[in-house]
Structure formats: C-alpha cells, structure tokens
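Mind looking over this structure? Questions follow.
Omission of a single protein chain aside, the complex is shown with its protein chains in their original locations.
Our next item is chain A:
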Amino acid sequence: MSTEMLAMILAGGQGSRLGKLTKSTAKPAVPFGGRYRIIDFALSNCFNSGVNTVGVVTQYQPLELNAHIQNGASWGLNEKNAGVTVLQPFASREGEKWFEGTAHAIYQNIAYIDLYAPKYILVLSGDHIYKMDYEAMFNYHKAKNAALTVGVLPVSMEESTRFGIMNTDETERIIEFEEKPAHPKSNLASMGIYIFNWPTLKKYLMDSYSTDGNLEDFGKDVIPAYLSHNEATYAYAFHGYWKDVGTIQSLWQANMEFLEPNNELDIANRDWRIYSRNDALPPMYVTRSARVNNSMVVDGCYVAGDIEHSILSQNVRVGEGTVIRDAMIMPNAVIGKDVVIDHAIIGERAIIGDGASVIGKPDDIAVVGYQEVLGKAVEKR
C-alpha cells in the first residue's frame, strides 16, 4: 500500500470552552448549520481535494464521532486500501499511548501512517468551519520544495494578537513564529493546518521521543525546532471563510453567519459540497400555525411555532405558540408549546417543556446542554 499524501485529522480535543455542549461529546462532533457536524468540513475538504486516506485521531468522548464517521462512506472515504481510520489511544508493551499534544498524537500513530508509506502528511484540525482545497496547498508545498508548509490566514493587525503569527521573508519562507504577539510584525495567523515531508517529521519525532520527548505540540515545539534547524518552512495563505468555533459565542456567531444569504462560506456551491452522515428522516413539515422567516430548516423537522432568524437541525420539533429567535437548535431537540427561545443554543436531544423560556443576550448566549430537560416533560408527539 502506498499513498502520496495522507491526512491526519486531530479530533481528540475536549473543547472545554464549549461548556455543556461538549460534556459528553468531542468538539469535532458538535452539530453545525442544521445538518452538519464540525468535522464534516475537514472530511469533505479531504474528499474534494483528492485526499483519500485519512486518520482521525480521537481521544476525548469519541463515541459520537465513531458513530458519525463509521466507515467513511458518507464522505466518499471508503475506498479499498484507503479511506478513514478512527485512531484511538491504546495500550502496548511500552505502556498506554495517550496523546499528550498534537505532535505527540502523530508520534503515537506512526505505525498507522507507515502502513501507507506516504511521502507527505497533511495535519488538520477537526474543529474549523471552512472550505479549502488542500491540493492547491500541496502543489505549493512541492513547488517550494518545503519540509513544512503552514496554512495561514491573513487577519487584521488587531486580531493578530490573538493568534500564532508567522513572520515570513519575501519568498514566503517562515523566519519567525510568535504565539499571540503583543506587537505583531505580520498578520499571517496559523490555521493549524500543516503539510510535512513525512520521513523528515518522523525522524524529528523519533529522535525527540528517544531522548527528551520535548516535541509535544506542533505550534509550540515542532515549528520552532524546524526553524532553528533551518528546515525549509513556508507559509501558504488561504483566502476565504474560516472560523474556529471554539467557544459558545463563536459557535453561535458562525451559525448566524451561516444563515446570511450569500455568506462567504457559500455552502450551496455544488462544486465544493460538504457531506455528512444522513439519517432516514421524512421531509420537513411546516404546519398551519407556523411562521418561518430568515431561517434554515432541514429534514425531519416538525414546525408549528414562530421561527425567526434561526437554524433548526434534523428532527427538531417545535410546538404551537413557541417563538424561536436568533437561535441554533441542535438535532433531535424537542421544544414544547408556548416556549420562548432567544439568543440561544439548544443542545442535541434536549427537551424544553411547555411554557419554558431560554433567553440569552447577543454577548451572552444561553445554552441548554445535550439531553438536558428544562421545564415539565413535553407530550410525545
């Protein structure tokens, strides 16, 4: 078996800043945009870019991710001698192989990567919303004859203080990496997307873990090591919609942006489709008492209430007299009658009883967690 470039999606993060929403599920499995989960973007980008061998590195609460990914067929990633492999920590003679950081997670999965003997590996994060052609970045990597190419997003100078910033020379070669610089010299923010020449990276990791084991994290440890050893390290600028949905506020914000007609992500563009696992659900049913405006609704929804500027995910039920405004309702939530939901995220399978209210503010989004029950039980439809 051999594949030129293999992708590793890091999907093990806890996403603790998403609070209740990631109490029992990993961040990449968090629902987004009505019918997606966050990892669908990375997986679909892989398929659309012709990257057909993908390892998904999981650690924190992987059940939902496993159930979602299955054999990868939903993303066309079920080819023979390729496809998706979900990688979880395991025990071995050397001890238990928990993942201590992004680079360490790759080190722990060297056996998997070597199974495919790739020349290059593409390291991705499973928690970003974006459409990106990795093949274009790969071509750039080869053209630059780089050992490492870092995907970067040009941001405003003010925002640069919040990111890991790559300072480059006139050939786009990275000469310095600064984590959240107080006085940024450049505006190229690292997206957590890397293409490595695999043999070189493998050597670095093997050397490190046979000695001090200090290469735990790509941003903190590996990039500085590459720079100090003068490895050819380049920055590849991505132009387009990219959102890290690491907090409740940014998750809500990204969903609201998703609702805007003509938003930059351009989800409906069929030349770069985003795929997801599909459940067998009936078409959405909008009843006589419903009003739906400035909103998105998907399969399996039953809508009898008033929906304004909100997203209803799969199989959501909304009772009569209920008003939902500026909210994101995750799959299988059941919302009773005469409920008020405003500036909120309602978690998967949550149940909101008749007459209850969930009211947040634009800068303080209310959250009802996964399977949480609010108010008295709703009559089963």
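Here is the rule we go by: a residue touches a chain if its C-beta (ideal position, glycine included) is under 8 Å from a C-beta of that chain, and two chains touch if they have at least 3 such contacts; residues count from 1.
Here, contacts and distances are computed from a predicted model.
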| item | value |
| --- | --- |
| Protein name (UniProt record) of the chain left out of view, among "Amidohydrolase family protein", "1,2-phenylacetyl-CoA epoxidase subunit A", "Glucose-1-phosphate adenylyltransferase subunit GlgD" or "ATP synthase subunit a" | "Glucose-1-phosphate adenylyltransferase subunit GlgD" |
| Which residue of A:54, A:122 or A:267 touches the chain not shown here | A:267 |
| Which of A:7, A:201, A:311 or A:358 contacts the chain that the document leaves out | A:311 |
| Chain A, residues in touch with the chain not shown (by the definition above) | 33-35, 73-74, 261, 267-268, 273-276, 278, 280, 282-288, 290-299, 307, 311, 381 |
